[in-house]
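Here you go, one structure.
Removed from the display is one protein chain of the complex; every other protein chain stays in position.
A, B, C and D are the chain letters, set down in written order, and residue numbers restart from 1 in every chain.
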Amino acid sequence: MEQVIFYILAFVAIVSSLFMITRNSPVHSALWMLLTFFAVAGIFVQLDAEFVAAIQVLVYAGAILVLYLFVVMLLNPKSHGFIKVPFRYVIGVVASIIIVFQVLMTLKSSEVIGKLGWVTPQLAQELGNVKMFGKELFTTYLVPFEIASILLLIAMIGAIVLAKKD
Amino acid sequence: MGQSIVSILPEILMTIFGLMLIVIDVMSKDEKKSGVGYFGIAFILLTLLASVPVGGFKIVGFDQMLVWDSYAYAFFIVFAIAYILTTLGSVDYLKANGINKGEYYTILYFSIIGMMFMVSATDLSVLYLGLETMAIAMYIMAGFNKKDKRSNEAGIKYFIIGAFSSGILLYGLTYVYGYTGSTKYSVIAEMLRTNGVENLNIKLGLVMMLAGFAFKISAVPFHMWAPDVYSGAPTPVTGFMTVAPKAAAFGALIRFVMVALEPASVQWQLFFSILAVLTMTYGNLVAIAQNNVKRMLAYSAISHAGYMLIGLVAANDLGYKAIALYMIIYGFMNIGAFTILGQLKNKGIIDDERLESFAGLSKKHPLASLAMLIFMFSLAGIPPLAGFVGKFYIFSAAIKSGLVWLAIVGVVNSAIACYYYMRVTIYMYFKEAEYDASIEMKPASSIATFIAVVFVLLIGVFPSFFINIVKMMIV
Amino acid sequence: MIELLILLAPLAALLINGIFGRLYIKNNAHYIAIAGVLVSLLVSLITFVRVMGGHTVDTVVYEWVLAGDIKIPFGILVDQLTAYMLVVVTFVSTMVHIYSIGYMHDDPGYWRFFTYLSIFTFSMLVLVLGNNFLMLFVGWELVGLSSYLLIGFWYEKKSAADANKKAFVVNRIGDFGFYVGLLLVLVTFRSLNYSDAFNHEAIVHVKEATFKVFGANLSLLDLMTFGLFCGAIGKSAQFPLHVWLPDAMEGPTPVSALIHAATMVTAGVYMVARCNPLFAEAHITSNIVVYIGMFTALLGATIGLTQFDLKRILAYSTVSQLGYMIMATGAGAYIAAIFHLFTHAFFKGLLFLGSGSVMHAMENDLDVRKMGGLKAKMPITRWTYLIGCMAISGAVPLMSGWFSKDEILAMTFASGHYFPWFVTAVVGGMTAFYMFRSYFLVFEGTPRDKHKFDHAHESPLTMTVPLILLSIPAIFAGLVFGLPLENGIIHKMLSHVVAGHGEGGHHLSHATTYGLMALSTVIGIIGIYIAYVFYVQKPDVLPAKTAKAAGPIYKLFYNKWYFDEIYQAFIINPLVMISKFLWKGFDANVIDFIVNAFGWVAKFLGSVLRHLQTGRIQTYIFSMVVGVILLLTIFYIG
Amino acid sequence: MMANILTILIFFPVLAAFFLFLFFRSGKATMWGAFIASIIELVLTMPLMTNFDKSNPGMQFVEKYDWISSFGIQYYVGVDGISILMVFLTTLLTAIAILGSFTYIQKRQREFYIAMLILEAAMVGVFVALDFFLFYILWEAMLIPMYLIIGVWGGARRIYAAVKFFLYTLAGSVFMMLAIIALYFKHGSITGNYTFDILAISSQSYGGGLFETLVFLAFFVGFAIKVPMFPVHTWLPDAHVEAPTAGSVILAGVLLKMGTYGLLRFCLPITPIASINFMPFVAILSVIAIIYGALVAMVQEDIKKLVAYSSVSHMGFVTLGIYAFNQSGIEGGILQMFNHGIITGALFLLIGLLYERTHTRMIADYGGIASKVPVYATIFLIFTMGSIGLPSMGGFIGEFLVLVGSFKAFSNMAIIAASGVIFAAVYMLWMYQRVFFQSYNTGLHNLTDMNVREVIYIMPLIILVFWTGIYPETFTSYMHESVKQLVEQIQSIKVAMN
Partner (left out) sequence: MTLQHYLALSAIIFGIGMTGVLVRRNLIVMFMSLELMLNAVNINLAAFSKYLHAMNGQVFIVFVMAVAAAEAAVGLALIITLFKNKETINADEVNFFKG
């Protein structure tokens, strides 16, 4: 049963992302991207990372996508479609395929060797994903959390400076 | 826990000062915006003094998340130098180009915090986030001059290619994390030592991550963005961008490579030696073909990244000390040169940074052209000046670890490099003035140039003080 | 140590004239110069007398060149040979100095001329007085310099400028051989002093040694002596390098008299005589020397026959007489050579000064065809010139030339060189012929150029007195020093210098000596008679007829055997072509091409790579992707 | 004062230059200031020469202070028999060059004289440096002022000449840097103490293997370019022709000697085995240089280029002497270096005088000027004869000792080299004839004879040229002991080798 769900989600994710990059108008590709985000959220749930799935929907689908749509509406640019020159189009695709193939080559030998972490199945039931997530985030990964906040601060200042009309 | 706080004390201080800067910026009136810059300099000097590491100690914080030691401190000095000189250099530039905003200095300031995290990171997450903070700040700085379409193009190009490369870096990071089971350098190193390095997984992760880093230090196959971004960005920003982010990238890379990937040293030495040769040769050759001085200095920045890679490939302690020293010296030389370039106004028809606008400058502005001459010959690595000490250190590291062939390539390249550095002096001293180009050295930028010249001469003749700073570094 | 004074006097004169000449001394420079020469003449005579009494000097003035094991002093050696040379040099030099007062009377460079004369005298004395090979070489080159200066005295004339350069370069070629010989001496005897080089055991010890040069194993002594002899060829204008002497006539006549007759050219002979211990052992070189001497004598005489310029005739006669002396040294008759040098200096100096006064009279026109019948107008010059001709022809017994030349012929015959003896005997006849030809054409017969003849007048006293003074030794030198035959005063004195075996080697019975003498005298008289017939009885017919009859041979002799043209075609032109090729071809095209190529290649690569930077974002990202792909493949395989 | 005379000699010109830069505004004032400074420097070398102990082969007036202790780099200076003449030559020629360019340099006089003083400091420094790092810094630091002098005040093609000079020398010396670093580490690994001290490094033998050959080649390339030896000499004619008079005097008088000084101080003691192995190679190159230089000089149309090629030929003698590895060869080489400095320096000064008046260097434009300028002609003749190697002048003694030395080592080479004497006479006299003799070329107008100032600054050179010819012992006495020590060191290794 679990495999069926995975294959459906995988299929949806791949097809929607393919449609996303091939649509002429940016609005359509934005909507297809929304579908991809939902598919990915589903996969997160399947990997029992529920909190992250929720964040995915909230942040990606909610915030970033809306921002894109907002900018697309603001600029309503003429759609340009694909690059005219077929040659650059083809080598672009071929290069990505090669990269994907090289990554897939590592699959045969990629079983997890590292020392397993502290998350045991019964601990997961008992604490629940979100509490474990909070425990990890605010103990070991406290410093990156602070850096992320500085990062967002800079992004804010920058966006204002660049976008504001003066 | 107490010890961990001390380990990020400098960063905390910087953040507090950063926030104060934002407040000052809001309060200051439009024409006194440069005050923000001067405050920034004061704050950074304060942090510099407050966090002096006594006797090369090592404070490991947050269960090996990051570490504050003389290594990180040395790079912090480089960032401080870059910040101070750029701020001084850009006060007049911003007024001249009508973009006299306080945020310029604030964002610059915050980018240094990102760099500090990068350099002191011993965990992949801190590394990645520090890297991204710096990157975001640099995207903004590159595109800062909204009205000038060149700065716009620089911003866009830097953003897209930067985001793409951080995507690749991240993808590699996941495989390194996945294969070793943890994001901590020490654990990664332990895993690599026990399980060996031949696994395809780790190779993929390693290549992808190092590719991401190679983008940051503009090594050749990943350098394409650098010339356009450096030529497009406002000149003081370019000066900053060629020094600070590159130093941070090298600092983080050295720590990551020497600590985390220490067992896989054969792999990454091969990786970087290929890159080093390509970067040096490409940077120098194309720089010869340029006749715009700013673009030429952009390519020279790429070639200098190549020289520093030699230090990295040497993979001994002398190597990374040499890189740190090289960065300090490079900071002075390069920002000094860009400050002067920034002040160049050309009433003639052509855009102001072409070689021809330098013609006959030594008659009108003897001091400015003397300073430019010193910077050019120091960049070329001619002895009495600091550039030579840097190169000398780097080549000693290479020869100490037996990489004589690489040293020879480096030496030949620095000989080729002399040609295009000399061309600037040819136009300045030997040719008659064609266009009425002029350099009005305003007080702030002349102080910056003066400091840079003094230090370039000082390090050239009495390098021992600066070598001692670098000597205590241990990764 | 009064001998040092001989050197210092001309040096002092040279410095005073040189430094103060232009501004202060100007036209009375001759007082200082003559004073200098007179002092050295007197001291030379004193030393000659003391040397006759057996007092020789070999002292070191100071250590000149010091380098590790090499110590070369600046030293003075005065022995019998030096004494003779001193007398010859100083006496003839004084005569020329006095003569020049008149000759150079109204010349703007008057003081410069006397400075150069003092330079020459000083350098010749250094050459003669030196006690080691290096001093000899120093004098050798300085004499070359002074001949350069003096030949090119009237430098406005292109021919004079070419002549002095030619003289210096040709001398330098000879000096190159001398240099190699010198180095060989230094390497074998570990010192350049005459005392070390000529002690008998050292030479015997080295007799068999060979020296590897460019792969060939030549006998050391022969190589060494041949090297030294090359120097002599250059300086004494022997066969291959004789071309410079006739051109040297461009200089003022006193110069030709002093340098190119009496003293400098004889330096080669002096050197060979001084190194007689070495040359005696080196048989191959001695043979070469004989044959070169013989051929030069023949060459000089044959060309001399056909010339019409009075000074050229005398120049070629000098070449021929030098050939005699060199042949004598080759045949081992060193004393005969020096004796001939001794006498030749006087009568050849006399002849040249005579021609100078003729030139003076004929407003510097030397073409013999325009002269004639001057005996009426210039009696002293005529008589002194006649004495000179008689002395040189060797046909008039008891004259100095007769003694010395016949002794050379006798010695050559005695030492078994029959063919050279025969050739030089014939050449003796030719010498007599062309000398008297010049006498008859100039002084006898009817004046051919009325206008010039009227202006001709006897030269002033300052010019005629030296002529008279010189004619005295020209007559009596042979008698005083030559009698009795083969062991006169000069023989006894010089036998100390010549290494032991001297004349003893090949003694001739008295009968053959007298027979040979008679034969050469007869040949000389025949030569004079033919000249008389040619140029007095039928001056207009015979010379032209024989010239036409001789045809190609005459043209060969007249054009100086085409040596100048040969050298120009086969040595100078190719050399210039090669160096032009080397400069334009190699230097500019090859090396500079490579050097510029580096710069060009870098620029080209730069401009090519520059186009990779297309400016489009996609290309940049694409290059990153390709970079990642390549590195992945390397790592997957590696 | 005597203890640190060398430091004074190095830093006095720099301080003077700095002082002039700050306080002297007008060109004229800087000119006289620079001249006085160079005279003081010359006077300062006198005590150095007189107090020099000729019997001690080792280094004298040694000063050693720590400079970069972490790397074992010291400020270590000292002078011995080999380098003392060169120091004197530098200070003498700079003083004369400065005096000589009073009328020659018209534009931007201030910068010119400051560059000259800095150049002088760097040159003196190179000859007395005993620490590799200090030596290399001064060796390359010298390039900048020289580059500027050629570039700013040079002739028509000055830019090409300046660039070619700079890059040519730099390409050579860049490999030298690697050799220095490699030596530093090798010496450190053998003896344990990491230092750049030249004497320590040269006292250590490096086994003659590939390492030593590579180090030797690196040094040799760097110095051969500077000498310049045959294949790498093409920068010299361009640099000489385009440089102003003072520039060519210093270039010919001192800069060329650094190459040969380098061979003596570095190649021979540090890599003796490789030097011995390469002896025939270098000898052949030197002989080619002699003949090639002379031949090419013969067909030059430009006087300065002719003298430049003659320098190639003279320096060929020096390298031949040095690589004869015997006392007379090396001493001849050093003396020839000294003489060449004086004679060629004087020749360039004289040509400069001519150029100042007629603004042309082409031989064809001249003819028969001896009648117009007799004093100039006589002095020019003296130095022409000196350059040919006429006895009673220094050139002859130098050449003689070199030929004696090389004759002992390789007789065939010496014979060919001796033939160079002929070509020397040919090209010099041919030039002299076409310029000074023959009929007066009416094209020349304001030809005036030498004035008093010009005679004054030529006079020391005339005195020296005769002094070295008549009594060379005053100069060769300095070097006997040092050269003997060097020769013994090499001979012992040579004996050990075979």
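Everything below uses one rule, namely that contacts are C-beta pairs under 8 Å (C-beta built on N, C-alpha and C of every residue); 3 or more make two chains touch, one makes a residue touch a chain.
Values in this document were obtained by computation on a predicted structure and should not be read as measured data.
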Handout entry: Interface partners of the hidden chain - shown chains only, full complex considered
Key = A, B, C
Practice task
Tell me which residue among B:Glu11, B:Asp25 or B:Glu132 touches the hidden chain in the full complex.
Solution key: B:Glu132
Exercise for the section: From the listed residues B:Gly89, B:Pro227 or B:Gly331, report the one that touches the chain absent from this view. Expected result: B:Pro227
Exercise for the section: Against the chain that's been left off, what residues of chain B make contact? List them. Expected result: 125, 128-129, 132, 136, 139-140, 143, 146-147, 149-150, 152-157, 159-160, 163-164, 166-167, 170-171, 174-175, 177-178, 181-183, 227-228, 231-232, 289-290, 295
Completion exercise
Note that chain C touches the absent chain at residues 610-611, 613-618, 621-622, 625
Completion exercise
Omitted-chain footprint on chain A covers residues 2-3, 6, 10, 13-14, 17-18, 20-21, 26, 29-30, 33, 36-37, 40, 43-44, 46-49, 51-52, 55-56, 59-60, 63-64, 67-68, 71-72, 74-75, 77, 79-83, 89, 92-93, 95-97, 99-100, 103-104, 106-107, 110-112, 114, 116-120, 132-133, 135-137, 140-141, 144-145, 148, 151-152, 154-156, 158-159, 162-163
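Please note the rule applied: only the chains that are shown with their structure count from here on.
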Problem - Chain nearest the global centroid, as defined over all protein CA atoms shown - result: D
Exercise for the section: Would you mind pulling out the distance in Å between where the CA atoms of chain B average out and where those of chain D do? Expected result: 43
Completion exercise
Among chain C residues, those touching two or more other chains are 599, 626, 628, 632, 636
Exercise for the section: Scan chain D for residues touching two or more other chains and write them down. Expected result: 167
Problem - Chains grouped in pairs wherever the two touch, ordered by label - result: A-B, A-C, B-C, B-D, C-D
Completion exercise
So, in the complex, the side of chain B touching chain D is made of residues 363, 366, 377, 382-384, 388, 392, 395-396, 399-400, 404, 407-408, 411-412, 414-415, 418-419, 422, 425-426, 429-431, 462-464, 467-468, 471
Problem - Parts of chain B lying in touch with chain C, wherever the complex brings them together - result: 156-157, 160-161, 164-165, 168, 200, 203-204, 206-208, 210-211, 214-215, 220-222, 224-225, 227-228, 267, 270-271, 274, 282, 284-290, 416, 419
Fill in the blank from the handout: Residue positions on chain C within touch of chain D in the complex are 22, 62-70, 134, 137-138, 141-142, 145, 148, 152, 155-156, 158, 160-162, 165, 168-169, 172-173, 175-176, 179-180, 183, 186-187, 211-214, 575-576, 578-580, 582-583, 587, 591-592, 595, 599
